Every structure is written in structure tokens, then in C-alpha cells.
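What follows is a single structure, and I will ask about it in a moment.
Here the complex is missing one protein chain, while the rest keep their positions.
Entry: chain A
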């Protein structure tokens, strides 16, 4: 199923770095999200759009993940020639990710 069925998201920007939160609608879906929405899958989803490293932070009490994507904004909000220089639309794209209980598998979430 698509991540959109389980979680919502918001994108923020600072300089050339974007951050994308992934927040479970229901606490019972948090373990699956934590297991399957990994740095590797986020890196693969955005591909060459992200120039730098991707880091994941966990906030289990809020059933939320926070991804930090360096080099995501083509030089940053003020310089970029992009239509969406803030990258504000990126967070919606992360919800296209396919997740299922068979994914992940490492148990580490990274």
C-alpha cells in the first residue's frame, strides 16, 4: 500500500537542506512506518535530485520520523532557478512510497 494511507507529511527548508516529516495517523501503524520508511528508500525515491546525505531522526512518542536531505534545493531557496525553490512539494511526493510488512527486514530502520 502507499505510505499516504498510513502517514502525513510536511516539508521545511533551510538553505540548501530540506527536511521532511513522516507522521503516522494511527499509533498502530508506527512500527511498520519505522521499519519500512528507511534512509535507503527515501534516497532511492528522490534519486539524483538529492546531492547530499540523507539522515533520519525518530520521535517515537509522536509516532514521527524526520528526514533531513542535504543538497536537495539546487543551491537553496534564494539562488535556485527551480519553480518550487523551497522544495515544499517534496513532502507530498514521499507519500507515493510503497510500504508493506514484507519490506525493510533489517529491523534497524536504516
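Basically, a contact is a pair of C-beta atoms (placed from the backbone, for glycine too) under 8 Å apart; a residue touches a chain by one contact, two chains touch by 3 or more; residues count from 1.
Everything below uses one rule, namely that contacts and distances are computed from a predicted model.
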{"item": "Choices \"1-acyl-sn-glycerol-3-phosphate acyltransferase\", \"Insulinase family protein\", \"Nitrate reductase subunit beta\" or \"ABC transporter substrate-binding protein\" - which one is the UniProt name of the chain not shown", "value": "\"ABC transporter substrate-binding protein\""}
{"item": "Chain not shown, touching residues in chain A", "value": "4, 8-10, 12-17, 19, 21, 23, 25, 47-49, 55, 57, 59, 61-62, 64, 66, 68, 75-79, 81-84, 89-90, 93"}
